[in-house]
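Quick one: structure below, then a few questions.
Here the complex is missing a single protein chain, while all its other protein chains stay put.
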Amino acid sequence: MPAVAQPTVDRTNLPTVDVAAPSATQGGTLTEPAADAGHSPVVLDVRDLRTYFFTYDGVVRALDGVSFKVRRGETLGLVGETGCGKSVTAFSVVRLIPDPPGRVIGGKVLFRGTDLLWGLDSEARIKIDEKTGRAKVRRSFRRIKTALERMSAIRGRGISMIFQEPTQAMNPVFSVSDQLSEALLLHHGTSIVDELLNATPSGPQVRPALEALVDTARNGAPDTVRAAAAKVGQAMNSSTFGTQAFYLVSESDLGPEDMVRRLERVAHRLRLSRIERAYLRQRRRQMVVEDELHELYLSEMREGHINRRQRRVLRGRHARNRLRGFYYGIWGIRGRIQRPLRDETFWRSVQRLEEVSIANPVQIARGFPHELSGGMLQRVMITMALSVDPVILIADEPTTALDVTIQAQILELMRDLKRRIGTAILLITHDLAVIAEVADRVCVMYAGQIVETARARDLYQHPLHPYTQGLLSSIPNLERPDKKLSSIPGSVPDLIHPPVGCRFHPRCPYAMPICKEQRPPTTAEGDEHTVACFLYKGDVAVE
Amino acid sequence: MTAEGTTEVPTPTAPAPAKVVVSRRGRRPNPRIAQMKRTWYFLRRNTLAMVGIVILVFFIGIAIYALTQPIPWTQLQQQCASAGINPPTPGSGCVCTYYAGSANPGPGCYQTPLNYPSEIAPTFDLSHGTLGPYPMGSLTVAPNNPVFYNIFTGLLRGADWSLGISVAIVGTGALIGLMVGAISGYFGGWVDEALMRIVDIFLSIPQILFVIIVIAVLVSIPVFQPFDARIALLVLGFVIVWWPFYARIVRGQVLVVREQKYVEAAKASGAGSGRLVIRHIIPNSVYPIFVQMSLDVGTIPLLLGTLVYLDFPIFSTIYFPEWGSMAALSVAGPNGVSTITDALLTCQFGSCVIPWWQFLFPGLALFLYAISVNFLADGLRDALDPRLRR
Partner (left out) sequence: MMSTESALPLISSFNLRKYFPIRGGLLSTRIGDVRAVDGVTLEVRESETLGLVGESGCGKTTVGRLMLRLIEPTSGHTYYHPSPEVLARLEALYATLKGSVSDNGHGPSPEAQATLKELDEIANQYSLYRMKHSKMKELRGKLQIVFQDPFSSLSPRMLVRDIIGEPLAIHHTGSRRERYQRVGQLVQDVGLNPEHLWRFPHEFSGGQRQRIGIARALALRPEFIVLDEPTSALDVSVQAQILNILKKLQAEQRLAYMFISHHLSVVRAMSHHVAVMYLGQIVERAGTEDLFSRPLHPYTQALLSAIPVPDPTLKRERIVLKGDVPSPAAPPPGCRFHTRCPAVMPVCSTIEPPLIEVRRAHWVACHLYPPSGAVPGSSSGMAPAVASEGDAGAGVPLAS
């Protein structure tokens, strides 16, 4: 059962693996690896991920053995050119690959120790026709459906994503606060409802707190006003009212008594009638059942065993709950009954918008996505993604579509959030400069394989792989304009017939005979610096 | 595979091949054929589309066969009983029928259901010499009218009517609509406004009514007296009513294509409007009308049937065994009452026989035609859509 009423960001109530008691019998079970000395624990461990696309022209080997690790709190950059498979990697992790024509063929994706790709082999059988190079894939849609249902426990909860085009990522017919609320209710639903139910708008400290607020508002600095508003919120046991009071007080200029009376009137919204309370309790029950369902999915993945009976039980409860909640949705009264929850989530979303330093959060929250610029939308997307307190945030080219000055703002925001909240970030981009700004460690991808992994500083100063070197030297550097723009000859290989051996060898200035025959193993070349190239003969790193 | 040039491209003075080969002799196959092969591959994998293709090919085969064979559709048949001949003599052109209960007057007579002496149920009796079997039964043109025809031969002959007329109407309408839509969308401004208002006028009038009005107005012109001209008039009537739908669809697509960069690039090279419209805009705007065309091809025979149902005197529908009109005849004869309606109204308990074969077979033919075209069009659109690159 999820814990009750956690008002602030709290990462401890996420489902974790019980390290002490692994279920030894079933396949696909793993324990969360113990934290290495001096490093934080690994939250995402991708091992030998393979994703193929089965098309008319043949089998596209989009990912062919990709391995990397993301630790808690660190930012890993995944860099590569168009067509190298970085977006495919992100989608494979959360299994968003469109099933015809693509499929994750093999590998393990360990999210906090749980293999997300459990049961992959049983979902489809693949036969490749030698003559034409096309494949026949026979899928068991039932198993795939089950697997994707399981993923819903992870997607948008443990792992959340933001995408490239912010102007297209949001639904244009819903207001910004509606969409933010959706995300908030998903994760913090029970705590929001609890806070609403426990609010005390007519407690004894309320009135004095209100008067104090109005006093400070008249001639106080914004910070003190905020502090006073927070006190009001505390007096009422409702942090959202504190926010609302702050904005009300900042905007209007009534006299003090009028102001206090107005605030009291607004506080009325926290006085819930019986039917409103009943509705809230109903919603809470629903949320609890959903949480249980997600718990079930997670335990399925952990133990490697589909518990159909329990699924049916929970789904039945879910359906019955929804049926019971039917009355509250009757057109006409539903607006009034659901208003308290809507207001509560509205002000919560305003709070979130404040966190990402958006000016005028109230106006923005009421507004619609098409009224916002790209930079603003991307901020809203970031806050939506973070509002579910994910363990890891996957950002797929978040700043590519933005202007340079806006990109600077967003990168600043991401650095700030990194410091404050400490979510792990998997940042996917083709822009090496952006990576240099934000990432702790970097993986360089080429043609579906990772060719080099290093700490950011090491990569830029001592790039080992010839591809990395070529990439870095072809960037026009503002600081050194006279450096000639060299480029890598040739072009990205066709992934249907990739080169044998090292996929980079046709374009590599240092190609040796062995490169044409064997795929180079990934070797460790220094502190956290691994390369896949025959030029280097370090120890083979176990991935 | 494709090897991009390196940064060290040889300057033109370096020994390039003496003459760049511009002909395709001996080179890779025509890229357009390769595209067609690929489209065919996708179509083959789409079951519904294949079903549609099979049915259509079948129908087209029938139509061609019907054209080549001298099926005398004008040779409607009559019952000999009412003609006073019983049994018939060979060559008299009439059919001998008898009630189910009564005795068979002689060889070559068909049995009919109890109350309806002129309705021959489906039978494969091959003993009727040149008059042949009635595998699908007969279709009377009116309840007490002894004239009827063999549904089977009627369907055969009607195949080319139905297919031909619907393709002609849709094709011509789409062509006109394409041109009008392209001009309207490309030029914009008052041209666009004017043309769209005309389109709106056309669209606001109910189609059947409009067709009737158009044909009624034009039918008195002497040009349209001969029978073939009447058919042309029918087609013309429908085309006049139909082109606005296509114009509107095309215009929408043209508005999108007009803003594409390659159009601007052609303008930057000095292309005039004509070239732009013909070579760039129209080829990229035709996609949306394919769906509409396929739907319409199925709808048109039904509309023709509606005209027959309304007893529209463009020509005597007795002589016009088109599928739609056959289906209409079965539920409404020329005088508004058909055998089926009659049967339903006067049915007596215990002795009720509804000549179901009269609407089933023509209706089935129409239905199959419409859905096969739809499936094919869907399949083509999926196969050609560049976004669904499988």
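Letters A and B mark the chains in the order given here, with residues in each chain numbered from 1 onward.
In the analysis below, contacts are C-beta pairs under 8 Å (C-beta built on N, C-alpha and C of every residue); 3 or more make two chains touch, one makes a residue touch a chain.
No experiment lies behind these values; they were computed from the predicted model shown.
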Contact partner of the left-out chain, one of A:132, A:152 or A:373: A:373
Which residue of A:368, A:460 or A:536 touches the chain not shown here: A:460
Footprint left on chain A by the chain that the document does not show: 81-83, 359, 373, 375-376, 403-409, 411-412, 430-437, 456-457, 460-461, 470-472, 474-479, 481, 485-488, 491-492
Hidden partner chain, residues of chain B it touches: 2-7, 9-12, 16, 19-22, 24, 27-28, 31, 35, 260-262, 264-272, 275, 279-280, 283-284, 386
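Just so it is clear, only the chains that are shown with their structure count from here on.
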Residue ranges of chain B in contact with chain A within the complex: 1-4, 6-7, 38, 41-42, 389-390
Residues of chain A touching chain B in the complex: 55-56, 100-101, 486-487, 489-491, 493-494, 497
